[in-house]
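The structure follows.
A single protein chain has been omitted; all remaining protein chains appear in their positions.
Then we have chain A:
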Amino acid sequence: MKAAIYHAFSHKEAKDHDVQELGSQRAEAFVRAFLKQSIPHMSQEDCESHLQRKAVILEYFTRLKPRPRPKKKSKGLSAKQRRDMRLFDIKPEQQRYSLFLPLHELWKQYIRDLCNGLKPDTQPQMIQAKLLKADLHGAIISVTKSKCPSYVGVTGILLQETKHVFKIITREDHLKVIPKLNCVFTIEIDDFISYIYGSKFQLRASERSAKKFKAKGSIDL
């Protein structure tokens, strides 16, 4: 108990603090009497065990580290970012007609496969229905009618189709941007000639695949 609760002053400490030195027995008797007076309801053994018991710290508070935020999955670029980065703009040095002839051959092969061989006895309505849903990139397309006379007669390979325009590369290596509105285009595939009314065709290439075209309506520029 002596070691756990208190220890007697040494001779030097007693002299420094000007305290009267008591014998070890007298000191212990005083401490016991003091404890009995302070805690009357506890027995001596309980009191000693209570005083000698070690405190156990149940909770240990650490400094909270700032949690690293989960990385956001970067989604695709927005339309504005695409325009700013010029992701889909064809550079002038790549605007050569000869470079896109293999693309046209690939397109012809695709259309033949789509229309099951394009036999002479095939119904034109069936081909037209397929062409409405088909992809036109790589087709040789020409403007037959237009409200703007300077567009009429422009022929070339279709490189890009957007909602409102066709981008066509001509034999003279010029990239022509022709609006769909108020224009009639012609596509020729193995002696089949198909007309596209641009005013009714004002859709994105991707939207056209899901669109249901209606037969009714006036066909005019």
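Simple rule for what comes next: a contact is a pair of C-beta atoms (placed from the backbone, for glycine too) under 8 Å apart; a residue touches a chain by one contact, two chains touch by 3 or more; residues count from 1.
We take it that contacts and distances are computed from a predicted model.
Student: Can you pick, from "RuvB-like helicase", "Ribonuclease P protein subunit p21", "Ubiquitin thioesterase" or "Mitotic spindle assembly checkpoint protein MAD1", the UniProt protein name of the chain not displayed?
Tutor: So the chain that does not appear here would be "Ribonuclease P protein subunit p21", according to UniProt.
Student: Looking at the full complex, which residue from A:10, A:49 or A:94 touches the chain that isn't shown here?
Tutor: A:94
Student: If the hidden chain were put back, which of A:160, A:186 or A:199 would touch it?
Tutor: Checking the options A:160, A:186 or A:199, the one contacting the hidden chain is A:160.
Student: Need a quick check: the contact residues on chain A for the chain that isn't drawn.
Tutor: Those residues of chain A that touch the unshown chain are 74-77, 82, 85-91, 93-94, 99-100, 102-103, 106-107, 110, 113-114, 130, 133-135, 137-138, 159-160, 204-207, 209-210.
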